[in-house]
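One chain of protein is taken out of this complex; the other chains stay put.
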Amino acid sequence: MTYVLKRLGALAAVLVVSSFIVFSGMYLAPGSPEQFLVQGRTVSPEVLASIRAQYGLDDPFLIRYWNWLMDVLQGDLGRSLLTQQDVSALVASRLPTTLFLAAFAAILITVLGVGLGVLAATRSGAFEKLVVFGSNLGFAVPTFFAALVLMFVFGSNLGWFPVSGSGEGFADRLWHLTLPAIALAFPGIAVVARITRTAVREEQGSEHVIMAIARGVPKQFVLWRHTIRNSMLPVTTVLGTNIAGLLASAFVIEYAFTLDGIGSLLVNSVQKKDFAVVQAIALIMVLAFGLINLIVDLLYAVIDPRVRLSKGAAAR
Amino acid sequence: MTQQKMKRDPGANTSAQDTVAVQLLRKHRNDVPVSGWRLLAKRLGPVGLISLGIIALVVLMAILAPVIAPYDPYEGSVTARHEAWSLAHLMGTDQSGRDILSRIIWGARTSLIGPTIVILVTAFLATTLALTAVWFGGRVDALISRMLDILFAFPNMLLAILAVAIFGPSLLTASIALAIGFTPYSARVIRSVALRERNLPYVASAQLQGISGFVITVRHILPNVRTQILTGMTINFGYAMIELAALSFLGLGVQPPTPDWGLMVSNGQASLQQGYWEQSIFAGLAIVITVAAFGYVGEQLGGRRASGRTR
Partner (left out) sequence: MLKIDGLVLTVVDPDTGHETEILHGNSLELAQGEALGLVGESGSGKSMTLKCILGIEPDGARVDGTIALDGTDLLASGGDALRRIRAEDLALIAQNPHGALNPVLPVGRFLVEGMSDARSMGRAEARERAADLLRQVGIADTERVLRSYPHQLSGGMLQRVVIAGAISGDPKLLLADEPTTALDVTTQAEVVAILDEKRREHGLSMIFVTHDLDLAAAVCDRLAVMKDGEILEIGTPEEIRDRPRTDYTRKLMAARPMLYPEGHPAAFLAGGAGPAPLREGGGGNDETDRINGEEAGA
C-alpha cells in the first residue's frame, strides 16, 4: 500500500514538472498568442490590450503558470483560443472514442499477441515459422500504413466495415472501430507474439518445468500452471509498454480514419496552434501513460512473488 | 568451518569453476565489439546478411538518386496522372502524374536523413548522460536519473508532436524531439553496462595513478559500451523511421512536395480510395522492408536471438 502511495506521489510530481515543461514550451513558442486570436486582422492597440488583459497575457510567467495550474487542479482546462469552447468539455466529449479505441486495441494485442505466441511455441512446425516471420515483419508495419491497407481492402473494396466516423452506441462503435483498432494493434501484436513465443520456449526448457514432467504432472497442468504462467512474467512488461503507448499512437489512427477522438483533436490543434487544447491533451496523455505503467508494475508484483518482497528496492 | 568449505569435492569444484568460466567467456563474447566481417557475418546469419544487403541498397539508392532515378521527382504531367505500372513507369504515376519509382528513390533521402539525425543525437545524449552519471555517481547520478524519469513520462510521439506545435512542422524539429524521447531508454542500457565497468578494480587503480576521470571514461569505459551504443542505434533507426513517417503522414514532418515515403503514403490515401493503390502501397512497402531490415540486424547484433532457445 505504501508502495502504491509512493508511486502515485512520484507520478504527481512528474505531472507537475511535465506540466511546467509543457506550459513553458508553449509560452516560449515563437509568435505571440494574440496574433492567433486576431487571426491576422488589423486591430487597434486598445483592442489588442484588452485581449491581452482578458487572457492575462501581461502577467509574469510564473503567475500565469500558477493560475493555470490551479485551474487545472479544479478541473478547468481553460478555453480554446480558436473556438472559445471550454477545453474540459471539448476533451470530455472526445475522450470516449479514444478510450474505446485504445481499449479495443489493447484487448486485441493481449489476446492475439499472447495467443499467437503461445500457439507458435507449443505447435512447432510451419505455423511457428509463419508466426516468427510475421512478427519480424509485422513490427515494421507503420500503423497508418496498416490503416490504409485495411481501409482499402475491407472498407472500400469489400465494404464490410465503415472507413470513417466512430459510430453511436456500443455495437455500432465496435463495428466502426474494428478496422482502426486492428491497425493500431498491429505492431503491438507482432512484438508481443514474438516475446511470448520466446518466453514460452525458454520456460519449456527450464528446470522446474522438466521437474514437473519428471514428477508425472499431467501435460495440461505443466503447460498452463508452469510453462505459460511463468512465461507471462517477461510478457507482462512488454505488453504494458505496448498498451501504454497506444494512447499516444492512437492519434495517427484517428487522423487516418477521421475519428473524433482526442488524438485527432490534438493533431488539429497543433496544426492550428491552439495551445490551450494541446497543453490539456498532453497532460492527459502523460497522466494516462503514467497510470498504465503503474498498473502494469502492480500487476507484475501480483503475479511474481519475488517482486512483491523487494518492494523497497522497486520503489527506490 | 571455512576450512572445510574450502575442501569440497574436487569434481564439484571444477564443474562450478567451469560453469563460471564458460559463463564469463560467453558474456565476454557478446561484449566484444563487432569487428571483422567474418564475425559480423556469423552474428547476422543468412537473413541478417540479406537485411544488411537491403540496408546497403537503400543507402545506395539515396546517394545515387540523381543518377538512377528515371524521372524528375517533382515534375509531373497532367496527361499522365494515375498511370498503372508499365515499362515507362515501373511503379506507375501519382495524382500529379509524377513517376512513383523516382519519388521512392528520391524519398530514400529524406526518409533516411531523419532517422540518422535521431540516432546520432540519441547516441550522443544517452552516452554523455550515462557516462557522466556513472563516473560521478551519487548526486549527479541521482539528478540525471530524475531527469530521465521525467522524460520517460512522455510517450515519444507526444514529445515530437509538442515540439512541432512549438517550433512548427519540420523534419529537424521532429527528429530532435524524437531523439530526446529515445534518450532515456538508451541511457539506461548504457548506464548499467558502464556501471559494471566502472566498478572493476583497474578503474580504481587508474584513478589512483592520477589519470583524469574524463580520460579513463573515454579510453576505457566508452569502448566497453560500444556494442550497446551500436545496437541501440540500429534498433532505434527503425522505430525513428516509423515515427517520423507517421509525423509526415499527419502533415507535421516533411512538407510537400518533397518526396518522402511517409508523405507518399499519405498523399496516396485519396487515390487509394479510388482504386489507384500504387503510390501508398509501394511507399508503405519501402518503409516496412527498410524498418524490418534494420530491426533484424539490430536484434542479431544485440545477441538476443528472436528465435528463442530450444533444448
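So that you can tell them apart, the chains are marked A and B in the order they are listed, and the count of residues begins at 1 in each.
The rule is short, and it goes like this: a residue touches a chain if its C-beta (ideal position, glycine included) is under 8 Å from a C-beta of that chain, and two chains touch if they have at least 3 such contacts.
A quick note: this is a predicted structure, and the numbers were derived from the prediction, not measured.
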Absent-chain contact - pick from A:Asn230, A:Ser264 or A:Asn293: A:Asn230
Touch list for chain A against the chain that is not drawn: 206-208, 210-219, 221, 225-226, 229-230, 233, 303-306, 309
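Assume only the chains that are shown with their structure count from here on.
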Rounded Å distance, chain A centre to chain B centre (Cα mean): 22
Complex contacts: residues of chain B adjacent to chain A: 149-150, 153-158, 161-162, 164-168, 238, 242, 245-246, 249-252, 262, 265-266, 268-269, 272-273, 275, 277, 280-281, 284, 287-292, 295-296, 306-311
Contact footprint of chain B on chain A as seen in their complex: 10, 14-15, 17-18, 21-22, 25-26, 28-30, 121, 132, 135-137, 139-145, 148-149, 151-152, 156, 163, 187, 194, 197-198, 201-202, 204-205, 244-245, 247-249, 251-252, 255-256, 266-267, 269-271, 273, 275, 278, 282, 285-286, 289-290
